[in-house]
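Missing here is one protein chain; the remaining ones are kept as they sit in the complex.
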Amino acid sequence: MSLATLLQAHLWTTMGPLFVVGMTAIVVMVLELFLPAASRKFIVLLAALGVVVAGVVLVHTMSVPPELSLDTMVSDGLATVSSMLLLATGLLVLLLHLDVNESEEMPRESSFLLLFALVGALAMVTAVNLVALYIGLELLSVSSYVLVALRKRHRQASVEGSMKYLVMGGIGSAVFLYGVSFIYGLTGQTSLYALAQASLSLWQHDAAIAVIAFLLIVVGLGIKLSLVPFHMWTPDAYEGAPSSVAALISTLSKTATFALALRVLVYIFNGGAHDLFPYIAVLAAITMLAGNWLALTQHNLRRLLAFSSVAQAGYLLIPIALFGTASVREWPDLYDNLLFYLAVYTFLTIGAFAVLHLLEHHRDVTMADGLTGFAKKSPWLAASFIVFLLGLAGMPLTGGFVGKFYIFTSTVQTGVLWLGIVLFATSVLSFFYYFGLIRTMFQSPLPTYGDAAQGQAEGRTPVPVATGIVIALCLFGTVALGVVPGILLHPLALVQWF
Amino acid sequence: MSMLALLVPLFPLLAGVISFFFRRLPGAFHATISVVLLIPSVVFAIVLFLYVHAHPGVVLRQVIPWLVLPSFSIHVGIQVNALTALMLVIVTFVSILVFMFSYGYLRTDERLSIYYSYLNLFVFSMLALVLSPNLLQLYLFWEMVGLCSYLLVGYWFAKPEAARAARKSFVVTRIGDAGLFAGILLLGFAAGTFNDADYSILARHGTLALPWLSEPYLVTLATLLIFIGAVGKSAQLPLHVWLPDAMEGPTPVSALIHAATMVAAGVYLVAREFPLFAESHVTMTVVAYVGAVTALFASLIAITQQDIKRVIAYSTVSQLGYMMLALGIGAYADGVFHLFTHAFFKALLFLAAGSVIHALGGTQDLALMGGLRRKMPITFYTFLAGALALSGIFPFAGFWSKDAILGAAMAKGDWVLYLLGLIAAFCTAFYIFRVVFLTFAGAPRDEDLHAHAHEGGWVMTVPLVILGLFATFAGFINTPWNDDFLSRFLTATKTPKPIPASYSHWPLTSMAISLAVGLCGIGLAAWMYGGGKGFRKVPSAFKPWYALSRNKFYVDEVYSWTVVRGGKLLAALVDLVDRYLIEGLTRLVGLFFYGIGNVLRYTQTGQIQTYGTFALVGLVVFLVVAVFRVGGVF
Amino acid sequence: MAFLLWIVLFAPWIGFLATALLPRLSDRMYQAIHIVLQSVALVAVGALWSRFHPASSHYQAVVRLPWFSFPDAWHGANLTIGLNFGIDGLSLGLLSLAAVVLWLIAVSTRVPEGLGKARAMWVQLASFAVFATFTALNIFTFLLAIEVTLFATFFLLLRLSEADSQRTAIKFLLYRGVASVFLIVSLVGFAFSSAATMAEPLTLGYQQLAARAQGVATANAALSAHYSAPQWIFLLLLLGVFIEEAFVPLHNWFPDAIKNADTGTAMLVGGVLTKTGAYALLRFGVGMMPADVKIFTYVLATVGIGNLLYGAFAAWSARDWRRLISFSSISHMGLVLFAIGTMQADAIQGAMFLLVSSGLITSLLLLTTSRVKARTLTLEWRQLSGLAKPLPILSGFLLFGALATLGLPLTSGFIGEFQSFFGGFAVHPTFAFIGLLGLILSAVYSLTAIRKTTFGPFTDRAAAAAYEDARMAEWWPIALLTMLVLFIGIVPYPLGHVFLSAVHRLLPIGG
Partner (left out) sequence: MIHMPVASLLALAAVLFCIGLYGALTKRNLIMVLVSIEMMLSAVNINLVTFSRLGAAPNLTGQVFALFSITVAAAEIAVGFALVLAFFRLRKSTEVKDADSQKK
């Protein structure tokens, strides 16, 4: 490949944000190494600035038609929209990190890892080549493994969580890659576009191997997406991770992995979609059921949120499962579904983790019982938490309702109504624990005995500025997407997805 | 003219409203305003009666739309025909006397305003019922009079018996009302209107039918259902149980509602629907037999009752049975005639009994009375007039009307009915003179009470005297001498259509027999209780029969053991099901979800390798399924 | 006219926002805001009456609020979602009921100490949602409103309940949550399947859906002959309705909610929220899936009459007023279901009457008993007797409520009752005859309650001194409800006329 072709390859259009974030990451890494601990705040802000700049670049990208560079990176609808979401997520996480960094006494080399995770995530959504996708996936994963282990306050849980994440993630990567290797073997291609063209013949000639490859890929991604029964690392990792990292792995890596899964599965396997995607449907159903069911009896707040995110992953999987029966005309609908709900989910989850962080740090609350009297002591914070929980439960006036309803309409449209029914039925199951938390917040505190006084510190919970901004933004996002969903839905309607 | 008819019920309504809202004013005010405002009603009622008499066959009708159903409109308003006009006179006339009497009777009661507002509401409802242009409005006020009865029976609500009796009166009549309700709706749907004037015509044309029931059956079913309503209201067998208990209310109330007017509404209803009833032979037979059996049955019970009001209450049941009997055998005019006379003499008996009770400070037990003739002469003579009327002794009112019924039965040749009626007539004469003797004759059985006994002042005696006159002379309205004035009046109108006069000549035989039977009854009573003999020992041969009668043939007990307890049992069962089964199931579902959640929770062992194993199992299951699918198994 | 509906809907909404966002005011201030805005809504509903044309066959006072669209929701075409509101006779009747009850909640029920904000906020949100439920013109708006009522009421139950608030609130939430799932699935399924069968664009609007169902008024009449929804859709709808209406055996949440909630919330739940299910059945079942209603007519009749009797028997064995009220409401709703199941125009009009009437009577009883409880501290019968002596006014209202419950003529309950049976006798005579038992049982249980509480001897002299009968400030709301119940019973013409137009709308074929 000559230099000339390289230059003609619209690198900036496809990889601009990635470059910016990557460069920021390196700068931040270097600075973190040399600057004294006192200027950590500045460094995190610098990282956030980099993300903002990347966002600006991305907006610029959106104004030009989709490009493909190096047969690897693309700036199609899915790439740009998910990149936007990822950058927004990254920004929120970084802001949250600003405060978490202080309170959790994390080692300073954390901001750049967040940025590298973001780079990986961006690569996952922009790449259309299996090799690049894999690199992105691993970049994100490895950064996350490290990040999870960085929580000093609960050292052991942190390391253990990270260890479990790493082992399971490693197995997942291997399984995923093993599946991918068969695809490569059958077609000799790693470019998704080429694979998409070969998809039908792949299915017609080598159905057996294709099924195995499909399942391996699904299981590999399932581990990353924490789908049931591959989800079991999730609560432990969430419990161990610093709050900002927990927010990161529950949102950023989910968004990126879902986008990747959508691309990989749909591009490679649409030839046999009718036979293959029902597996995903079943997986989605099991995930929704088991995720909610597991959260039902959970009292540890982090683990509860972890299981809830498992369940939410089930909801998010529905649009992908629907590709099995959807006609090409209906595909954009499924993209819309997925991205809209991902956006909603991101706001809800980061918001919830932000509140949870304050609870943990300032009131030393880890269990649901600790929420007793929360509503009375910190009404605004409690109100925000309630909004996030209502959103997760899919109540109207939050984006959760619109998102779920939208996914549901797609299940009806594509004739997989049973999945829609499971969606709403398990939502009712989730009422029990989401509203259970709300209920606890309004309980008056019980008389306390010695150590049982956990979380019942007097007075309001102080809200640091950065976290406050995060909560406010998430609140705004949640409510805006519920009250005026058009602000996201209408742009989504215009996106040329593929 | 129709405006007049409209005004008739409005005066008592006005009086009721005034009484209700000006509670603080003294009792005399309420009594006065009630009586005064009822005077125009009485006058208008009489004017209407005369008007209808002057224009035979006229039907005054004035309606406004009340509710528009998708299939037709329902109207409310007034309708006056001969029957209505007669009823208006009866109701307003008896009411005004009772209003007067009440003040004497309840002078010291502090809730007199409530009493008068209830009573006025009752009169209004009764008048509106009578004036109803269609069956639905009739039903509306049918229930309203029931409500007023409930309220007045429960007037002394603090007495547990009164509270129970009030509920019982409402619930038992409600059973009948349910039948009436069904009947009205069936007819309404079949005919497309609630105007009952059209029903008999439709029935005769054979167009009265439902999708699931053809014409003759529908008429029979509907009339039987309506008759159930009448049975409930007029306390006929087997729904008579509420009326004796309703005597817990103030005595004037018993006189007005439970003797003269409301209980007669059942008879009025059957009379009103007579043309339709006449279309169904089955119904007519049922009506006649229910009436006859009730007449006898109630009079048998009345023989042995200890409570003066209960005796008269059973007598009412019995007399209403006569009216039903009359209607059932087709003697329409005679039935209504008996209603007319009965209203006077029975109101009289109640009021006189009330006077006695008032004099004795509230006691109603015959065993504590006696010898009151001298202390309360007006009461005695008026009561005697009533008793003679009730016994059917010439020339008192009851003689003419009761004999007309028996004569009609005889003329019809239905000997069973005739005999039932005759035996009842004998019992009637016996039990009422038993009361007369026990109350007024002989020596006082309780000196204390006797010493304080006195007449109740002019507000009480004037109504008694007026009613006494009517009880004596009202029968002359329908005698062969005046060419059966009332019968002609009633049958002259087109609706209800004229029916053949039940008998057209002097039924001397029948008159003689019933007079003789009545005198025998009185004689027996005189022999047993006359001359202050007081209660006789019952010969042991009659003991079981006596007990049977004394205990009202155990009807209440039967109901209590079957319907009431059955219902309560069922209710308790439902309660158990609800509290334990359904609540339990709800909890079980909750436990199920929670339990499964807990089981699932134990899979989170904290061991990485368990996690991996679960993932592997998942993969393997998928692969196995895939293999089977490729192999065509799934 | 549309602006009136705007006011009705957004007055409580503004109230909700204001209450939620205004910083700590005194309870009294929050209540003042609440009362003012709820009154505004009530007045606007009153004004709607004056402008409403019963003769028109269209939805009136239509408010269209373009909102957003779901991209590519139907074969690549966007599905436009608007917040569309409008009224027909049925909507207006139920809207009025809701406005009255919610206004009374605002002005006449006690606010627990320190919970002024919570109550004002959630009641106003619930009130917005309830108004929206009854006036929604498309499925999305309807479902949205149903869900909002769900969580608004949850918070009310949670914060304000007098006893066992946690359990009550969660039970309510889970039961009705399941119901809303059924409603969502069936209604959206209905919209999609009708679009699929008719090969027409997807729509969620009532008018279009009803037109499709009835095969009239569409552009291509030949194509759209007559659409009949798959039976499972209707079954799901029915299940949702059964839970919303608290039909046995899915009623378990209801007695608990009535028993434990504070008076205001109990009025909201018993007086308004249990009417949404029947409203849905009328709007969607009768109006859009008439064929299915006819197919399932025996199911409806069985469940309806079953509930009528079950509710009556359970009320008979009740030992306190609140339980009696809840089961008598269940009993009334049973009759509503029976009436709807007959698909007779008269009966359906009756069902509408019954809905309004039951809401008013339930509220009346709840309000009255709350006043009684404020004095006696209990509503259990074994601790009450002879209340008519110390509390004549309240006892009078209690008696009136009981009489209205048993469907005494000239009270509102009778109108619906006779119409329901009127249609019932035409179609299901057997069921109707069995149902007559309910007429008797209602008298039994209401009057038993009266006998045990207000009648009978009043023995406790010490308490008598403490009991002070209600003053005007306390009884005027009850009197108002009494007047309404009486007015509808005595002069049913206006309401009947409005409902008549709705019946004609729902059943253009004539039943």
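As written, the chains take the letters A, B and C, and residue 1 is the first residue of each chain.
Methods note: a contact is a pair of C-beta atoms (placed from the backbone, for glycine too) under 8 Å apart; a residue touches a chain by one contact, two chains touch by 3 or more.
Computed from a predicted model, the values in this text were never measured in an experiment.
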item	value
Shown chains touched by the chain that is not drawn here	A, B
Hidden-chain contact residue, picked from the options A:Glu32, A:Asp76, A:Asp236 or A:Asp333	A:Asp236
Contact partner of the left-out chain, one of A:Leu58, A:Met106 or A:Val142	A:Val142
Contact set of chain A toward the excluded chain (per top definition)	130-131, 134-135, 138, 141-142, 145-146, 149, 155-157, 159-164, 166-167, 170-171, 173-175, 177-178, 181-182, 184-190, 235-236, 239-240
Chain not shown, touching residues in chain B	601-602, 604-609, 612-613, 616
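Keep this in mind: only the chains that are shown with their structure count from here on.
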item	value
Closest chain to global C-alpha mean, per-chain Cα centroids	C
Farthest chain relative to chain C (centres taken as mean CA coordinates)	A
Computed distance of Cα centres, chain C from chain A, in Å	42
Gap in Å, rounded to a whole number, between the CA centres of chain B and chain A	77
Centre distance in Å when chain B and chain C are each reduced to the mean of their C-alpha atoms	37
Multi-partner residues of chain A (at least 2 other chains)	432
Junction residues of chain B - those touching two or more other chains	none
In the complex with chain C, residue positions of chain B that touch it	65-71, 136, 139-144, 147, 150, 154, 157-160, 162-164, 166-167, 170-171, 174-175, 177-179, 181-182, 185-186, 188-189, 210-213, 567-568, 570-575, 578, 582-583, 585-586
Parts of chain C lying in touch with chain B, wherever the complex brings them together	171, 248-249, 251-252, 255, 310, 313-314, 316-318, 345-346, 348-349, 386, 388-389, 403, 406, 408-410, 414-415, 418-419, 421-422, 425-427, 429, 432-433, 436-437, 439-441, 443-444, 447-448, 450-451, 454-458, 491-493, 496-497, 500, 503-504, 507, 511
Chain B residues touching chain A - in the complex, by the definition given at the top	593-594, 596-598, 600-601, 603-604, 606, 608, 610-612, 614-615, 617-619, 622-623, 625-626, 629-630
